[in-house]
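All protein chains of the complex are present and in place, except for one that has been dropped.
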Amino acid sequence: MQPVATTFFFYFLSGLTLLSGVLVITRKNPVHSALALILGLLAQAGLYLMLYAPFVAGVQIILYAGGIMVLFLFVIMLVNIERSQKEEQFNKQWLIGMLSAGALGALFVLVYTKGSGLFPASMAVPVESNNTQQVGVMLYGQYMFAFEIASLLLLVAIIGAVVMAKRRI
Amino acid sequence: MLDYITSYLGMNTTPGQAGNVLWALIYILIVFAGVSVAVMAMNWLERKALAHFQIRLGPMRVGPHGLLQPIADAVKLLTKEDIIPDEADRLVFWIAPLIILCASFTVYIVIPFGPTHAVTDLNIGILFMLGVSSLSVLGVVMAGWASNSHYPLIGSLRSSAQMISYEVAMGMAVVSAILMTSLNKSGTGTLSMIGIVEAQQQQQIWFLFKFFPLGFIAFAVFAIAMVAETNRAPFDLPEAESELTAGFHTEYSGLRWSLFMLGEYAAMIAVSSIAVTLWLGGWLRPFPNTLTGPAWDLVFSLFPGFTFLGLALIAFIGVIRMPKHPYFRIQTMGLAGFAAVLGLIGLILFIPPVRDRIQDIFWFTAKVGVFMYLYIWYRATFPRYRFDQLMKVGWKVLLPIAIGVLILTAILGVVL
Amino acid sequence: MTDPTTYLSHLELGEPDKTFLDSNELIINMGPQHPATHGVLRVILKLDGEKVLGTECVIGYLHRGVEKIAENRTYTMFNPYVDRMDYVAAVSNGLGYCEAVEKLLNIEAPPRAKYIRVILTELNRVASHQLWLGTHALDIGAMTPLFYTFRDREEILKIFEKYCGARLTTHAFRIGGCQYETYEGFERDVIKFLDFVPPRIDEYEELLTTNRIWVERTRNVGKISADDCKALGVTGPVLRASGVKWDIRKALPYAAYPEFDFEIPIGANGDTYDRYMVRMQEMRQSLRIVRQAVERIPEGPIMAKVPKVMKPPVGEIYHSIEAPKGELGYFIVSDGSTQPYRVRVRPPSFVNLQALDIMVRGQLVADVIAVIGTLDIVLGEVDR
Partner (left out) sequence: MVPVTTLHYLVTAAALFVLGVIGVLTRRNVVIVLMSIELILNAVNLNLVAFSRIWGLHGQVFSIFVITDAAAEAAVGLGILIAFFRNKETVNVDEVDLLKW
């Protein structure tokens, strides 16, 4: 499969990602934030596809957009949002927060401008597009232990969430 | 230009793989139009078949035997007033049906109607399909929440819980079919939709019959879960008419409501396509390996033409049986015209080049059609599950069965 | 819309919810425009998620003042009005009223009239149960039985139409007997129907009785004990499904019922499935009664000697019959004039509806629908 109009799609998708990121942190209504986040996640899945990571893109859609975000929407519907919308949206330390985030951003800019030699100028190594299988082999081979730990983590998270959210067990 | 087209027709990859944007666009348009027409036809067929299950006639007035009823419905829905409740969240209310529609139509990108008849062949095809079709939950949740009303909210909560629960069992059943694709010499499986069908061709068996009854059980789990996934009877709780009036789309009307319906039917066809691709050999004709040879190839390639001729014959019998009253003259002529069109299509399908290209699509469509009929049949037969029973079936029955089948398939795959 | 909480006198609502999550309580207004409340019943539900914490029925949307109208009509003129209460079982209503007035006037209908009354009433019972089955199944989600039952109910309505010219609100009986002699071929039609319908009842049962989903939806749903039934005055199939063998046709026989041989089907658990089975059995028993009646119908007059102007003696009378839905009673007070001083109807639907709250507490929303269906209420009768 030959990629078509790579540059255009990159700018389009990353622009969408960043726009949705801005919307997430500025919207008053959490439902709108969540919708923006979903849009961003889907755009990011597109970026993954452009990076020849189709499996990650699929997992991103099925797990993030289809699973985690539905959970978010559920919870937003359960908690009373009407009151929180009328309140002050930003906390008292917002100025300090912005400053430190700006400092972090400046750090990034510094790293990427000064240290651009660290990164290859182009996508030097053309990875073959069909790498889903290799990812699977690595998951169940080299990273077997981590995989099992991840499953344990999910189990703990399930039990923890149930214990937290249920009133009477 | 003509050369360009004919040269394409000789190709044996999908337009997406060939990187041919023009052809991909044309395919997308064809698929989109085809699915929309199929939805309209399905609408008519459902009303007719359901009516005959229930000793009624169904639509009879608009066109001969109500053939034009879907068009009349579409016009009615398009011209209806579009009501948005005052208290609704307008933006979300507006987007929700679009999300459902997009989710169910995007899936068609990877559905292989034939070895080359797909928009593209992603190598994560089946994962993509499950992922994108799971996005329609979002639309349901948003529709219920944005309506700002009790019944839609309960309906959407029910619906999303149901869809998420059944996705798990569905995914497990799908995985056991994908495992079967790796049972070849190289030992590598595939997630690509075309690859899955080709694996069935190589192994000379539909996965439905592979490791009998394991493949069949996985298929059955999928077939039940997909009915729940598309919110159809007997799992149509979210739109349980008698309980929640119309579930999550109670507050919708006119065009927006029709988008929900379009999405629902498109999703039905899409999940049926997954089932056909995974277990019923996709576009493969029956007995591709036992009844081989040019003679059998010819016999099977004549099926599409004869099917259409048969339909034309049925329509023609309808023409003869029309009452001989001047009042029915236009209807009779319309039905005769319809019969003629069907017959003409049938004749076109006998032309050798067309015959060869169209065969795959025909078998695929025929298999999907069986599922569509099953949907109608379920709806006419079963009462509706209660919510807790539905959850019980999903988590306590289907999921353990699916996981058991998955484990057994894996063991058998290693042993054999 | 008025605030639904104002109605919730006995739901122990306490102070209103501060948050959605904390209490999880949700007040939902089901009806009066709701596809499954069988007309214009309004049920206010207090829910915890999908669990029902309590219900309150708001009735009266179909109130037409039938009892008050009676006070301004002569005894004869009032007769057609009773058909409009339980319009699904109009014949039974008429029978109850005619017999009550006959008792007041101290006259008795001739035997042939009694037999005709039994035939039509029992046919009407079958029709009423068929309609109940269709709508009940539709509520639970099975669409098809509705059309099957309506197809077969049509045959009964045809017999009614041929007999008295009306299909639904028949006004078939008159005080003192029947107005019309049976038409030519009445017996033949009825026998034909009796042969035709048992296989059809088997067909309904085939669709539902052993259907897994149907059994799961109805078994252990809307349970009510015999004691509760008695305390609430619930009668009819609902009472019998709880295991009480109480049928007015046997207990306080009227019309020609003592002369027939039939059984009273009873249930054991008092759940929705038992009520379904009891009604299915009752249809078969009704057919049995009709067959006996048609075979043994005597010749003779169909009208007793009734005065032209009815002036019953001063007094009061209570007469009840077994309508398809339960005990249908008429309490009539006469002041010696041509018009009743007071008519009070004891409608079975109205009394049975009381049991709704007991039946659905602690169950799910979907069960409310099933229970409303299984109570077999007709709002015309509840509101009168």
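Structure notes:
Letters A, B and C name the chains as they come in the text, with residue numbers starting at 1 for each one.
Keep in mind that, in the parts below, a contact is a pair of C-beta atoms (placed from the backbone, for glycine too) under 8 Å apart; a residue touches a chain by one contact, two chains touch by 3 or more.
Since this is a predicted model, take the numbers as computed values, not measurements.
Residue-level contact of chain A with the missing chain is found at 6-7, 10, 14, 17-18, 21-22, 24-25, 27, 30, 33-34, 37, 40-41, 44, 47-48, 50-53, 55-56, 59-60, 63-64, 67-68, 71-72, 75-76, 78-81, 84, 87-94, 96-98, 100-102, 104-105, 108, 112, 116, 119-125, 127, 131, 134-135, 138-139, 142-143, 146, 150, 153-154, 156-158, 160-165, 167.
FYI, only the chains that are shown with their structure count from here on.
If you average the CA atoms of chain A and of chain B, the two centres end up 32 Å from each other. Taking the mean of the C-alpha atoms as each chain's centre, chain A and chain C sit 62 Å apart.
For this pair, chain B with chain C, the centres built from the Cα atoms lie 45 Å apart.
Within chain C, not a single residue touches two or more of the remaining chains. Those residues of chain A in touch with two or more other chains do not exist in this structure.
The touching residues of chain B, counted against chain C in their complex, run 50, 53-56, 150-151, 154, 233-234, 236-237, 240-243, 245, 379-389.
By the touch rule above, chain B contacts chain A in their complex via residues 16-17, 19, 21, 89, 91-92, 95, 120, 122-124, 127-128, 130-132, 134-135, 137-138, 141-142, 145, 153, 157, 160, 164, 167, 188, 191. Against chain B, in their complex, chain C makes its touches with residues 26, 28, 34-36, 50, 137-144, 146-148, 151, 207-208, 211, 213-214, 216-217, 364-367, 369.
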